[in-house]
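Structure in structure tokens, see below.
Only one protein chain is missing from this complex, and each of the others stays in its spot.
Chain nomenclature is as follows: A and B, assigned in order of appearance, with residue numbering initiated at 1 for each chain independently.
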Amino acid sequence: MSEVVVPRLAGADRAVSRPRADWLFRFGCLIVMLSLVLMVIGPWIAPYDVGRPTDFILEPPPALRDVPRLLWLSITNAPREPVYWFGTDSAGLDIFSRVIAAPRADVAIALGANLVSLTLGSLLGLAAGVARPWIGALIMRTSDLVQAFPVFITGMILVTLAGRSIGTIILTLALLYTPIYVRLTRSEVLTQRQRGFVDAARALGRREAWIALTHVLPNAMAPALIQFSVTIGFAILMTAGLSFVGAGVRPPTPEWGLMIAAGADQIVQGEWWPSLFPGLAISITVFGYAAFGNGLERRHAA
Amino acid sequence: MQPEAAPPALLSVRDLTVAYGGRTAVQAVNLDIAPGEIVGLTGDSGSGKSTLGLALLGLARPPGRILAGEVRLSGADLLTLSEPQRRSLRGREVGLIVQNPRASLSPLHMIGEQIGAVLKAHLPLDGAAADARAVDLLRNLGLNDPERRAKAYPHEISGGMAQRVLIAMALGAGPRLLVADEPTSGLDVTIQAQFLDELWKTARDVGSAVLLMTQDLGIIANYCDRVLVMQDGAIVADDVTKRFFAAPRDVYSRTLLSLERVAPPVAPGDAAIVLEARGLSKSFRLRDGRKVLQAVDHADFVIGRGETLGLVGESGSGKTTVGRCLLRLIEPDAGEVLFEGRDMGRATPAELRRLRKRIQIVFQDPLDALDPRWTIRDIINEALERPDAARVSELLGFVGLDPAVAKLKPRALSAGAQQRVSIARAIAAEPALIVLDEPTSALTPLARVEIVRLLRDLQARLGSSYLFISHDLSTVEHLSHNVAVMYLGQIVEIGTREQIFRSPRHPYAKALLAAHLAPDPSRRRVDRIEDAKLAGEIPSPIDLPRGCYLAGRCPEAVASCRTQLQPLRTLRDGRQIRCTPVAERDGAKTDPVAA
Partner (left out) sequence: MVRFITTRLATTIIQLAGLALVVFFAIRALPADPVARLVGLNASRDAYLSSQKSLGLDRPVLEQLGAYLGIIPGSSGLLQGDLGRSWVTGSPVAEEIARVLPITLELITVSFVIAFLISVPLGMLCGLRPGGVADRITFGYSLFAGSQPEFWWALLFIFVFFAQLGWAPPPLGRLNPMSSPPPFVTGFITMDSLLAGNMAAFKDGVHHLMLPVLTKVFVLSGPIVKMVRQNMVRALASDYVLYARGSGLWPARIAAIALKNALAPALTLLGVLYGYILGSAVLIETVFSLGGIGQYAVRSVLAFDYPAIQAVVLVIAAISLFVYLALDVAHALLDPRIVS
């Protein structure tokens, strides 16, 4: 073959920002993995019972200069006085244990809700893109309507009136996020089904449904999958926000938003730790998911 | 390597080097352009032409950078000047025209305003004077109603018009050098010819030199005094146009020109009919629901076994829709497609799926036609009854690819190789007919030559019939036995290749052939008296005129042309033509086909 391989000119943006993207992307991968691991094993590896108060109320975390010594002691399993790495809250519960146990609520809800809405949304999006026009119009108008609702307030109403359980939160968030996936998948399906390989498959005598599922859908999933990571982050924010205003999971479930709310009164009095650590956990987790999604997007575009 | 009788150079480039990151796109290039000279620069895409063109203005598309060299314009080195000095030279001393003219205009600003901005940047004009001058420039370029055009936004004008706006901007301040980078890519053949005629005339009138970058050797042969060939960032040939075409000295140019010396395919004699289309019609309802776009209007043609029917026409002529209607990828509104004697239109879904495998299609954009997530092996297997690795290797060998590519994804291949995979997939189904929908248009000139060769070889070996759809008359001439010319959804003339290419009879076919720029400097368009010129632009296929669609532009139109639909009539030499005045002069039989 004597053809000249045409080099693809990367856009200016992409070409120069690759190193930074990788650094952020690695951070995102790390956080995403950590959060998933804690979702599974968090409550089991927590050093203290997340529901039973200790004898110390509002015990501050150990001073920074003591941390290396205490770490060493705990790694070597040496006998020592009990350590509350993040202190204890006003009920005497160990904050560290609760922070690492909380992904069982926050991450599980966010992941569950997004899995439901991703599945539902991409199938509806595919249907909206390939089915008869009136079915497509019906799906799109319905998802327009859902998207017109103010997300947070609607979430608050549905969750509260349906009973504030983890299941209702998952379903509520799934309902609110489904239109995002419908929209993304549909617009990509509309692009993909115009492509030559779809007509080529038709020319080879393939059935429409087969083409939609093997050629169109797999090629149309990328935007939804990128969005998946970012939306999990938003779902964590929303789960925590709902319980922060008292419209989410019920106490005493270990959950970051509830913990921040419980510590809100102390912070005004200068006792910062009950709110600081769960908030830090949210901050890092959601940023991690955003960074992961951003990295995926760049990789996909490149 | 210097042009004969070199006058003092207007532009003189020495050791110019430009790189994107670590990749050198232009490598130590030297070139000179004399005042008033028109120089053609050709080479494959990716050879560095565009990068070189921008570097002549001291620009590089980010993240590219000019690393070394000098660009002397009337003696002063552009690259050592300060940025403000360079800015004042751009547009005033060197004008620029680029490909994709519409993307080169800000979508949110009116055209007149954009031309005016260039004038104000270089000439001592105030706002009102610049606007008036902009309108004058548009008028001089032959735009009707320039005042209204000046108030249009780029998305409201055609590509050809946008290209003229770029000429106005490039020549507005009277530069002595014009850098034109693929100025006609994306334009239709007749518009391209009009545009290049204007460019050539304007440049000769004001005496400015032109560096014309193009992949199309036809353009070079017709308009340029001298030819430069670029390959991998370096200039590999520099010759006077006539000598270049008579005896190219470098390998690349020789390969490009080799196809010109191959004899056209011989018709297989009285072939059995594989496919017959009768009264094929298709219109599309536009989004607002009321307007109707007539894409194909009563197309009739036959394709014989082992034969190629070339279907030519400009964009919007409906040729692609014809191809898709044959496979019912688009459902025709009316008419019949008889394939091997069976009516495709009456086939049940199951029969249709079986019939379709006997007609295959190869698309214009090779990457688009291959599922990016599948390997080449899977892609070809899809066309087979059951996965068969040996057959995949054999098919890849057929199309001149190494069987090892089977495990790759399409993206890892060059465009030419991707197109070969598409062809392999098409022949895997052992079709009787292959619809080739602009299969060479997205390829580099070199890959184009190779694909045309491959298609001819395959036809000789497999005996398949082709419907070859293209706007590129050269490739159609190299592949077709018969040729149909389409204009606004109608076949206006259909006959043998010799009939159409040697002596077209329909006024539109004549104009199309006249606008064809053959890569032969002894038959330059600019030297010919233009007899077949059409006026104006192609009307929109949405609101078609009554009567003959060409009547408004046709030099031979008579009164009845404007009111009567023209039937397709058979002339004495066997060709069919949709033009009553010409047919009557020929003494044609009464119309065999209802219009």
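Everything below uses one rule, namely that a residue touches a chain if its C-beta (ideal position, glycine included) is under 8 Å from a C-beta of that chain, and two chains touch if they have at least 3 such contacts.
Quantities reported herein were computed from a predicted structural model and do not represent experimental measurements.
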Residue among B:I38, B:L57 or B:V189 touching the omitted chain: B:L57
Identified contact with the non-displayed chain, of A:V32, A:L124, A:M140 or A:L158: A:L158
Which residue of B:A76, B:A103 or B:A389 touches the chain not shown here: B:A103
Missing-chain contacts mapped onto chain B: 54, 57, 59, 61-62, 87-92, 95-96, 98, 100, 103-109, 117-118, 121-122, 153, 155-156, 166, 169-170
Chain A residues touching the omitted chain (full complex): 11-13, 16-17, 20, 24, 144-145, 148-154, 156-158, 160-163, 233-234, 237, 240-241, 244-247, 257, 260, 263-264, 267-270, 272, 275-276, 278-279, 282-283, 286-287, 289-291, 294
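The rule we apply is simple: only the chains that are shown with their structure count from here on.
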Computed distance of Cα centres, chain B from chain A, in Å: 49
Complex interface listing, chain A residues touching chain B: 1-7, 9, 12, 15-16, 195-197, 199-207, 215, 218-219
Chain A partner contacts - residues on chain B that touch it in the complex: 20-21, 23, 44-47, 61-63, 231-232, 255, 324, 327, 329, 353-354, 356-357, 359-361, 363-365, 368-373, 379, 382-383, 400-401, 414-417, 422, 425, 429, 444, 446-447, 450
